[in-house]
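A single protein chain has been removed from this complex, and every other one stays in its place.
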């Protein structure tokens, strides 16, 4: 139970207000990323700003240096012309949607077996973890449950539960959600997010998407309370 | 044709030098009292090489984190035996290391035990490749080649490590030993090439080697040039300059590494010959 | 070992449809790269007349399995019925078995960095079912058999085919019925 003790220690650390803010920043970033992928290239003008904000806040409070430039790149795109946004939409679809074989399909199971498919054992494993929390994907059966957007939302949910439990002084609940968050990260998100980010990096010339992939990788690490 | 197995090339060559050094130390110790400093140097260098070698071997594995399991099939797997012997050698080496800081009387027997374990390790290494599926390897040649690498590079490494610590006749006998290894290597290769030629896969190996510029580079740099340098040097009775020694060591080292690479690349297994 | 299960492949009936190969992939939903079972086309020059002739080969569950001998982690075991089973969990991906098998049947999975191969559908066999490849063979060219003296004495049963490694190396548990060539009226 060493890890649990570690978590208890973390909780104590996190009890400081400053750390609670970090929690919130992290949650916001995960949600912003989730929206970014879910709402698609067509909604970039709407999803980019919250994403940029969330990332900027996190960078300020946590300050991984390599992310600063990524956040800057995002910022530069914020007030792009309609033409640029249009081009980004096409690129978004080329990378993640189709109709041609997407260069970086946003589904976990695709990365966890050679020339992988969707709806594989990882998909089911993710579905089970959602179920443990009494949740399921709204599009279960149609959209793979391990869609990046859904996984991000789940992570955000777990953290937000941890945060609210913390605020309610329910330490064991907070600990439970933190552990679940860590388990989900290590069993799922961390298992593929690097490969996904690499696929993005390999396939695009747009700095926006490479920056995004960096933020994605940094934002989905299980350790966030230093 | 096989592939470039860099982790295996590094592992086998380095582990063989490492054990060659230990064996060389034993040889020196048998002839004359081994100087403490040389012993310490030899042991440290040998250990570093052994550790690098073992580390490199992990890179060959799909799952290095589970490498510990590789020792579980001593009954028939030479790879298991190899790992066992190398671990034992490493234990022997640890004792030697302790000895090098706390001189005691058991030096020679310790060197002897570690040498034997190391040689068994090298033989096991070689036996891994004695596969009926690969006619070019399915003979005593891998064992000879691996031991010759150990003898040759071990001796030369000791000459360089020893430097002024070595008495002239110690140096000379080490260099003679190296020279002998080169001559035997060449002889062994000729014998090897002519025996494996009898079957199709072996012939393909020989054909590949003889038509490969890398092989001729290996023969020229690793055998011929050092052979001439050593012959001239030993005959003229003059003291080798340090730079000549480094040159010989470098040439032989490159030759052995190339030779080992070719050992893997030139291996032609028996395959299904059909359209796929 | 009480018996030796193996395959009997009838090249006279096999049309090289690769149904067995895909049925195997379908059963285990394998990744794309590893081919536990593979259909080979015999070389035209090995026979008097050019024809499209094939044999299908998975792991041969050899009597002397080289894979088993060389494996340092005991990932391979031979069951009482002769099936050579590869334990995927034990495998550390050293690929020595790939070097040792004359038939290239252990296949490296680059994604999992482990070796995998045909385990003769032992779970199915234990339930009394046929292996997936055998069950899928439309021309009934592939059969599960017990390799024994009686089989070897049957008319037309061969231990090897042209282009195959000598069975002496590993004593593979596969037997063949050789291809039969009909009459050909050719214009070349």
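For reference, chains read A, B and C in written order, and residue numbers begin at 1 within each chain.
We take it that a contact is a pair of C-beta atoms (placed from the backbone, for glycine too) under 8 Å apart; a residue touches a chain by one contact, two chains touch by 3 or more.
In this text, contacts and distances are computed from a predicted model.
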item: Protein name (UniProt record) of the chain left out of view, among "NADH-quinone oxidoreductase subunit K", "Tat (Twin-arginine translocation) pathway signal sequence", "Sodium:proton antiporter" or "Sarcosine oxidase subunit delta"; value: "Tat (Twin-arginine translocation) pathway signal sequence"
item: Touching partners, among the displayed chains, of the absent chain; value: A, C
item: Options A:123, A:175 or A:213, residue touching the unrepresented chain; value: A:123
item: Absent-chain interface as seen on chain C, which is shown; value: 12-13, 15-19, 21-23, 25-27, 29, 32-33, 35, 44, 50-53, 135-140, 182-188
item: Those residues of chain A which, in the complete complex, touch the missing chain; value: 24, 27-28, 31-32, 34-35, 38-43, 50, 86, 89-90, 93-94, 97-102, 105, 107, 110, 115-120, 123-124, 127-128, 130-143, 147, 149-150, 153-154, 156-157, 160-161, 163-165, 167
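Convention: only the chains that are shown with their structure count from here on.
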item: CA centroid of chain B to CA centroid of chain C, Å; value: 39
item: Mean-CA-position distance for chain B and chain A (Å); value: 51
item: Separation of mean Cα positions, chain C and chain A [Å, integer]; value: 46
item: For chain C, residues contacting two or more additional chains; value: 112
item: For chain A, residues that touch 2 or more chains besides their own; value: none
item: Contact footprint of chain B on chain C as seen in their complex; value: 38, 40-43, 55, 57, 66, 68-74, 90-96, 99-104, 108, 112-115, 163-166, 169-170
item: Chain B residues within the chain C interface of the complex; value: 60-64, 66-67, 69-73, 76-80, 83, 128-129, 131-134, 269-276
